[in-house]
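Only one protein chain is missing; all other protein chains are in place.
Per-chain residue numbering starts at 1, and chain names A and B are given in the order in which the chains are listed.
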Amino acid sequence: MIGIIEIIVVILLAAGVFFMLTGAIGLLRFPDFYTRLHATGKCDTLGEVLIIAGLLLHHFFVYSSVPGAELSVKLVPVKLLFLIVFIFLANPTATHAIMKAAYNTGEKPWKVGEERK
Amino acid sequence: MIKIFLAVGLLIALTILLALCRTVLGPGVFNRVAAINVIGTKTIVLLVIIGYIFERPLFFDISLLYALLNFIGTLAFAKYLERGEVWSG
Partner (left out) sequence: MKKGEKVEKRKKGEKSRGEKSRGERGKEGKRGGEGGGGEREGVERKGGKGFGIFVTFCVLFLFWLLLSGIFDAFHVGAGVICSVIVALISHDLLVRERGEKVLLKSFRFVIYLGWELWQIALANFDVAYRVLHPRMPIDPLIIEFDTPLRSDFALVTLANSITLTPGTITISVEPERGRFLVHAISKKPADALTVEKTMQNKVADVFMVGGQEKGGEWKNDMAA
């Protein structure tokens, strides 16, 4: 029998995988370095956060709410929550650092009508 | 549910393959660094999913550690490409 929690988890996982695939396709399709960073820096972060949120829900309702579980299994949602917060803070910062390095060493941005780089 | 996790894991592996194409193709070093950052963040999620498939709770700690290492590695690389040195002591 399929419960309501499993449906929510599957929806979150599917949305996360969709955003990740979009980010990777954008990495291949866009014509310039700066625009490729747009695709990966945003879609990747959101896709990852959605997948890990889905796994957190699954763990919380299947493993953690069983009364006989030991403490290190009950604390796994806390670890996954740390991972979500860390990815939200770290991915945009790494994207910005790489973009600043490229701008300061003279990469030229792409305008409409030029050829692909 | 394990089958759904396996499917998600295979799709993430496909994403890593696409990013690897950009690592090989991209003209210049900046495209390659951006693609390696993408591969690193996909590895974090893949480790968590493998932890669920094989039912070992150790993999969540490993993925938290690898998230930190990937972030610091990308920052150090960006600093080196911008200045020519990492630590100006």
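Structure notes:
We adopt the following convention: a residue touches a chain if its C-beta (ideal position, glycine included) is under 8 Å from a C-beta of that chain, and two chains touch if they have at least 3 such contacts.
Everything numeric here is computed off the predicted structure, so don't read it as measured data.
Residues touching the missing chain, restricted to chain A, are 18-19, 22-23, 25-26, 29-30, 32, 34-35, 37-39, 41-43, 45-46, 71-72, 74-75, 78-79, 82, 88-89, 92-93, 95-96, 99-100, 103-104, 109-112 (touch as defined at the top).
Heads up, the rule we're going with is that only the chains that are shown with their structure count from here on.
The mean-CA centres of chain A and chain B are about 11 angstrom from one another, to the nearest whole unit. Against chain B, the residues of chain A that register as touching in their complex are 6, 10, 13, 17, 20-21, 23-25, 27-28, 33, 36-37, 40, 44-45, 48, 51-52, 55, 58-59, 72-73, 76, 79-80, 82-83, 86-87, 90-91, 93-95, 97-98, 100-102, 104-105, 107, 117.
Residues 1, 4, 8, 11-12, 14-15, 18-19, 21-22, 27-28, 30-31, 33-35, 37-38, 41-42, 44-45, 48-49, 52, 57, 60-61, 63-64, 67-68, 71, 74-75, 77-79, 81-82 of chain B are the ones that touch chain A when the two sit in their complex.
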